[in-house]
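Before I ask anything, here is the structure I am working with.
Here we show just some of the chains, and they stay where they sit in the whole.
Note that the chains are named A and B in the order they appear, and that numbering of residues resets to 1 at the start of each chain.
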Amino acid sequence: MAIKLVNEVRETKPLIHNLTNEVVMNFSANGLLAFGGSPIMAMAEEDAADIAQLSDGVLINIGTLTEPHLRAMILAGKAANQKDVPVVIDPVGVAATSYRTEAFQRIIDEVQPTAIKGNAGEMAHLVGITLETKGVDSVGEGDSEEIAKKVAEKYNTIALVTGETDVISDGQEIMTNQAGHEWLGKVTGSGCLLGSILAACLSTSGTRLEQTMAAARFYGLAAERASRHTTVNGPGTFAACFIDALAMDITKLEG
Amino acid sequence: MAIKLVNEVRETKPLIHNLTNEVVMNFSANGLLAFGGSPIMAMAEEDAADIAQLSDGVLINIGTLTEPHLRAMILAGKAANQKDVPVVIDPVGVAATSYRTEAFQRIIDEVQPTAIKGNAGEMAHLVGITLETKGVDSVGEGDSEEIAKKVAEKYNTIALVTGETDVISDGQEIMTNQAGHEWLGKVTGSGCLLGSILAACLSTSGTRLEQTMAAARFYGLAAERASRHTTVNGPGTFAACFIDALAMDITKLEG
């Protein structure tokens, strides 16, 4: 199934509007482009809604949130909802400060997400469970299955809790993905880019669970593939080879 | 001629003030630095004009436009015009939303560009021709020669229409460049970086047509060279090798 959906992305080249943080913009654009999507980044309140409605998917990532960005995110998310364009929310660092907790609430009060993705600490926070976090990273893993299910139920969405095992839930079913590599944790924005790739997969013809599983599994396989490349000698060379792997056939990745 | 002008950039190391989008800032700075220029990025209204007047060239790229950035761009462009510092405008995504169309008009009402560069869809839009676009990318190619000539005439500038064949015009003459590689299209900001490199070339002693041709041709040759590198295995490794190639002798690139 993952093969079929990834191939579909490569045929349709969905335009994904990334309202994301300033740290990862370049990496997210290159990764999404390698994967087969068409990235666009636009943070002005003046045209965020117009671009969202032209797009096949919208990503809202609060990593380096400011008030003007937050206003653009809400405009884009609402506009996407009106046209049934899928919306992914990545609540980066939501547990770190009260400002971020409130910002997420302001978004969710006005925007219905198709999917929410985050690490265990972030996702737990959204349903009132406290896990240890360090800055924007999760330290404890907690019970990811319970967290995914609760987030999906509470926000009427698909939940993707990333970690050594990724857990996906629609509030009833649970799916897990084991593909991946620890070196992803050494590349800034690897979680953020997965949000963009998830937005692209949500434009395909599978069910929401299948689409989310395709994104997580392909991403993990690409990381495994990159880690095996002979020129990889650390996180810098890994990042370049990971972008390469995102452009490969999924059959080649599994081989 | 291209050799001479590129070598001149490497001797003079022109300071280029890049008012560009947030997605490509790092790639543009590294590419321009590899090429031989001295990049500076400054987006504050408070000193955009001062920095423009210290510079040997100014690039205005509206890729992730916001109102504060737009105001800084206009201040920098006007200041550059006063001191005869060359100005390149890259109207990224100008056809995508009315905000971007109006923003370009606000810039052009106050700033005289030395050159305008863009893909066929963007450049066509500037002279009232509608081509198919997708986000910030051009889908149709149209008649690039006609488009280049019309843009050059209408805005009294040099026009560079990028594509499989790049077309350059001053409104009368037409020059074309075939050097290049399709993998450039898989690297975010490859068009944007060409704008920075064009700004550097406009500080040399050739005619405007020669300077623009030198930029486009060198850029294409560097892409070809990078594509032949044995460690290139996809867009991630290509991007790193492309930066390497931008730092090479042009004679080495043609060899």
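What we mean here is this: contacts are C-beta pairs under 8 Å (C-beta built on N, C-alpha and C of every residue); 3 or more make two chains touch, one makes a residue touch a chain.
Not measured: the values here are computed from a predicted model.
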Entire complex copy count, 2 subunits given: 3
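Operating definition for what follows: only the chains that are shown with their structure count from here on.
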Angle of rotation relating subunit A to subunit B [CA atoms, steps of 5 degrees]: 120
Interchain centroid distance [CA atoms averaged], subunit A/subunit B, Å: 31
Complex contact set, residues of subunit B against subunit A: 21-27, 63-67, 93, 96-100, 134-137, 186-189, 231, 233-237, 239-240
Residue numbers on subunit A that touch subunit B, as the complex places them: 13, 15, 22, 25-26, 29-30, 33-34, 38-44, 46-47, 50-51, 54-55, 68, 229, 231, 239-248
